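Pasting a structure below so you can have a look.
Yeah, one chain of the complex is gone here, protein chain that is, but the others are all in their spots.
Order of writing sets the chain letters: A, B and C. Residues in each chain are counted from 1.
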Amino acid sequence: MKVGIVGSTGLVGQQFIRLLSRHPYFEISELVASEESANKPYEDAVENKIRRIPEKVRKKSVSAIDDELDCRVIFSALPSKVAREAERDLVERGHIVLTNASAHRMESHVPLVIPEVNPDHIGLIEELDREDGEGFIVANPNCSVIQLAIALKPIHEKFGIKKIDVVTLQALSGAGYDGVGALEAADNVIPYIPNEEEKIKEEIPKLFGELNGGEINREKFRISSSCNRVNISDGHLENVSIELEEETSTSEVKKALEEFRGLPQDLPSSPETPIKFSEEKDRPQPRVDLGGDTPMSVHVGRLREDNILDYKFIVLGHNTIRGAAGASILNAELLYSKGLVQDQKVVSG
Amino acid sequence: MKVGIVGSTGLVGQQFIRLLSRHPYFEISELVASEESANKPYEDAVENKIRRIPEKVRKKSVSAIDDELDCRVIFSALPSKVAREAERDLVERGHIVLTNASAHRMESHVPLVIPEVNPDHIGLIEELDREDGEGFIVANPNCSVIQLAIALKPIHEKFGIKKIDVVTLQALSGAGYDGVGALEAADNVIPYIPNEEEKIKEEIPKLFGELNGGEINREKFRISSSCNRVNISDGHLENVSIELEEETSTSEVKKALEEFRGLPQDLPSSPETPIKFSEEKDRPQPRVDLGGDTPMSVHVGRLREDNILDYKFIVLGHNTIRGAAGASILNAELLYSKGLVQDQKVVSG
Amino acid sequence: MKVGIVGSTGLVGQQFIRLLSRHPYFEISELVASEESANKPYEDAVENKIRRIPEKVRKKSVSAIDDELDCRVIFSALPSKVAREAERDLVERGHIVLTNASAHRMESHVPLVIPEVNPDHIGLIEELDREDGEGFIVANPNCSVIQLAIALKPIHEKFGIKKIDVVTLQALSGAGYDGVGALEAADNVIPYIPNEEEKIKEEIPKLFGELNGGEINREKFRISSSCNRVNISDGHLENVSIELEEETSTSEVKKALEEFRGLPQDLPSSPETPIKFSEEKDRPQPRVDLGGDTPMSVHVGRLREDNILDYKFIVLGHNTIRGAAGASILNAELLYSKGLVQDQKVVSG
Partner (left out) sequence: MKVGIVGSTGLVGQQFIRLLSRHPYFEISELVASEESANKPYEDAVENKIRRIPEKVRKKSVSAIDDELDCRVIFSALPSKVAREAERDLVERGHIVLTNASAHRMESHVPLVIPEVNPDHIGLIEELDREDGEGFIVANPNCSVIQLAIALKPIHEKFGIKKIDVVTLQALSGAGYDGVGALEAADNVIPYIPNEEEKIKEEIPKLFGELNGGEINREKFRISSSCNRVNISDGHLENVSIELEEETSTSEVKKALEEFRGLPQDLPSSPETPIKFSEEKDRPQPRVDLGGDTPMSVHVGRLREDNILDYKFIVLGHNTIRGAAGASILNAELLYSKGLVQDQKVVSG
C-alpha cells in the first residue's frame, strides 16, 4: 500500500522515512515538503540531516502539498500551525491522515489513539458523517503522553486511577530541529516546555474516555504535570506518582505492568511487550535502555510506595519513535488490520 | 581566626578553599588530607584539579588528621564513612567542627542548621553536657535539602505546610569526583541517587522542628522525594509541590517568597536576599541563573497552582556553594557572630 | 564617555553590556536593536536571555539604528551581513565603530587590531583621508584568530614563524544563538564551521603585517587551519604546531611565552599577563581555566617538540570575552588612551 509523508524533511518526518523504508505493508510513494523544495531530490530538500537518510529515498523527487498525491494514506509530521489547515484540506481531498501534529487531537470527530490503550476509539471514524470522497484523521497523542498512558493503562484497568502527578525530563529531539538552541541546552536544564503541561492534562482524559454514540467522554482524573527539558538527544523520562481507587500492593501493581499485553501484539511495529519492567534500582536510563531492538516498548522501573499519593515509578520512552513516528505507523497498521484504510468511501477518484 | 579544612583535596574541600581564601573573618591555617598526602604541597596532594587552586595555598604543606592542628575551627568535607569517626575524634580533641558530611546530621546532640531557616537551633550546643576541653559539631543539611528548606521557610511560616512533593534534577558535582563516570552521564539521565530521597525525608523535619529542653522535635510533614542525576556540571533544580494548612493565593505565596529575609542578612557570606524570585516563564535555569555574584541565593520561579496539592514551583541552588561549602561557612559566621567559636570551654589547651 | 552598542540583543551584544556595565571609562548611553524592538525596554527586546542582564539596563529603552545616537563611540555586535552597510553608514554619520563583525576586517583602510599584537596598526586611522565629520572603523579579528595571534606573537618576534598548522575545537557560543541546533550539538562533534578556516588564513597575515605608508602588507606565513565545533558552552581550544626560522629550544619558546607582556598592560581590560602558561600535562581545559578572574588571558600549555614542524602546543581562550566583546572594548581603551576617540574631526556636530 502506497503512503505519503507530509512534513517529510523535519526531524519526525525523517524518522517516518527511516521506519517506513523497510515496512512490510507500506511503501513510500510521496515525500511532501514546502513549496520551495518541490521537485528537488529529497536529500537536497533536507537541511538538517541529523538522521541517516535511507539510500532508496535520497534521490526521490519531493512533492508540494497541493500536488495530486499518489496515495490514500498520509502520515503527517507537520508543525501544528501548518497542520491545522493542511490536514483538513487533505481530508477533504479524500486522504486518510495519520497525524503526529497536535492541531486536531482534541477535536470531537478525531480519534486520538494508542493501539495498546484505546484501540476501540478507532470506531469513531465509522460513526463519522463523512461526505462523499472525504477522508478522515487519526491522531496519536503527544510524545510525553503516549509513554505515560501505556504505563497507566494496566494499572487503571485493574485498580482505577484517581490522581496522576508527573514530572518529566524530556530530550532535545522532542523540540524538533529549531526548538532549542545548542547554547540554551549546553550544561543546562530548562524547567519549561511550551504547551506541554497542558497537553498532558488534556490528552490523558480523552485517551481513557469512553466512546459512546459517536462521542468520546473524558475520564475523570486529577492530573498535575511539570515539564523540564534536559540536555540529552533522545528519550523522555517521567517521574510519575498515582493515587488509586482500590487498595493493592506494590507487587500487584508490578504484576499488572509486567503482564500487560496490548491488543495489537501482532502488528508489524508492535513491541514484544508494551512495557518492559526493570528491577534494577537505577533504571531505566535513556542511553542504556532505549535504542537497540525495542524502541517501541515503554520502560518502567523504580516502582515503590509513595508518601503522598499511593505509588510512584519511572517511565521512559523513545520520544521520536514510540512517541511520534512509530505511534502514527502503529495506528496505520491498526487501521489496515481492521480494513479501514481500504475503505472505498474514502477516496473519490 | 585560624581555621582548618579536613577532606581538603576533594571537590567540596576545594570549594571551601576557594571561598575561604578571601574571607574577612577566617584564615586557612590547616589543610588536612589523607595520611599519604601529609607534608606534600597542597597542589601535589590534589589529584583532580577541577577547580582553580588559589595561588596562596598551592605550596602550603598538607597535614594529616592526627597531627596537632593549629586552629580551633575545622570545616569538614570528609566523605561520610570517614567522617563518622574522624569528626567525633576531632570533637574530643576540642575542635569545633562545621561539617558538610551526613554522618552526624541526625544525631540528637548535633544541631543541623541553615542560618536563614533555623538559626535558633544553634542554641542546642549551649545545652550540651560537654566535657572539659570537648568541642562540638554543627552540621549543614544535604545540598538538595538546603535550597528546598530555604524556599519552604517563608511559606511554612505564613501558611503552614502539610505535604511536600519534590522531584529533583541534580548536577554531577553533587556526586563528587568519582560519584558518576563520564560515560554513565553522557547523553543520559540516571533516575536514582543513593540515599538522597531518604535524606530529604529525614532532614527537612529536623530543620523545621522546635528546640525544646535540649531536644529538637520533628515537624510533621508528609514528604515524597524522587531524585534524578542529570548531565550538568553545577546546580540542583527541584520541582516542588506543596499542600498548605491555610488557604491563600499565588500572589500571597509569591509575596512571602520575595519578602523573606533571613536573620543573618549581614553575615559576610549571606546573599543579598535568600530567595531570588523569577517572573519569567522558563526560569530559573542552572547555567543562566547560578554562578556570577549570587551563588548563595536560592532561585524560585514558575510559581503556580497545582491540581493535586495546592501550589507548585521550581527551586534552583548552587549545590557546591549554597548547598555545601558555603553553607558550612555561613554556619561558622553565625557561630562567630554569636561569640560561640571564641568560647573558652571549647579548647582545653 | 558615552558609548552605544549596535546588535545589542544578541549573544555578543549581551556580553558587551555585561562588560561595559561596570567600566571605568565608558557608560552605555545607547542600546541599538532592530526596528521592531525600538522603544521597547531592553529586557523585552531580548529573546534569548542566556546571560544575566545587569539590573541597570533592563528597563533602558532600545533605539533603532537610524535614530540619532547620543554617543560618538559605537560597539558593533552586528551579524556580518547587516554590518556591511550599517557600519559604513555609522561611519558616515561620524561615529567611531569598534566592531566584532567580520564585514570590514580585510578592507585596506580598516585597522584589524589586537592591542597585545599590533597596536601600531591603529596609526592607520591617522593616515586615512577622512571627510569632514566622518568617523572610522577599528575591527578586532575573529575569536579563533585572537587567541592564536596572541600566542604566536612572542614566538614570531623572537624566532620568526614560517608555518602554522592549527586544528580548533570551538565552543557553541561562537556560533551565536541560532548557529547550531541543540540536537546537532548533543553528543556530537561537527568537523566544519562555515568560513572559519578562511578567516584564520586571511586575518593572521594582516595582523602580523607591517603598516607602511598607509598600507598594511601581509606577513608571509604558510597556514593550514581545520575547524571543529564541539559541544561545550564557552572556550575555544586550539592544537597548534609551528615551524620557525631560527633554531631554538622548548625552554626558550616557553620563556618567550611566559615573559610576553603586551604594550597595553595598564588598560582597564588588559589581563595581568596576555598569556598564562600551564605546566600541567593535561591543561589548559575550558571549564577549569576560563571564567573566573582572567577571561582576558590566553592559556597556553602542552608545549613540546613536533615531529613534522618544530613545536606544538595548546591554546585556549574565552571566545565571547577575549575573542569578541572584550577584544573590541580593549581596542576602544587603546584608542582612548591615545586620545583618538576624543578626536574633534570625528563628529561633525
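General observations
In this text, contacts are C-beta pairs under 8 Å (C-beta built on N, C-alpha and C of every residue); 3 or more make two chains touch, one makes a residue touch a chain.
Just so you know, these numbers come straight off a predicted model, no measurement behind them.
Checked against the hidden chain, the listed residues B:32, B:232, B:253 or B:341 yield one contact partner: B:232.
Of the candidate positions B:48, B:61, B:195 or B:217, contact with the hidden chain is made by B:48. Per the touch definition above, the residue from C:133, C:160, C:191 or C:214 contacting the chain not shown is C:191.
Among the residues C:52, C:84, C:130 or C:163, only C:163 touches the chain that is left out of the figure.
Those residues of chain C that touch the chain absent from the view are 163, 165, 167, 169, 186-192, 201, 222-224, 226, 228, 230-233, 235, 237, 239, 241, 281-288, 301-302, 306-309, 312, 314. Residues 49-52, 186-187, 233, 280, 287-289, 291-292 of chain A touch the missing chain (whole complex, contact as defined above). Along chain B, the points of touch with the absent chain fall at residues 11, 48, 50, 172-173, 175, 177-187, 231-233.
Keep this in mind: only the chains that are shown with their structure count from here on.
Note on chain placement: the centre of chain A and the centre of chain C lie 47 Å apart, centres being C-alpha means.
One simple way to say how far apart two chains are is to compare their mean CA positions; for chain B and chain C this gives 40 Å. Residues of chain A in contact with two or more other chains: 186-187, 231-233.
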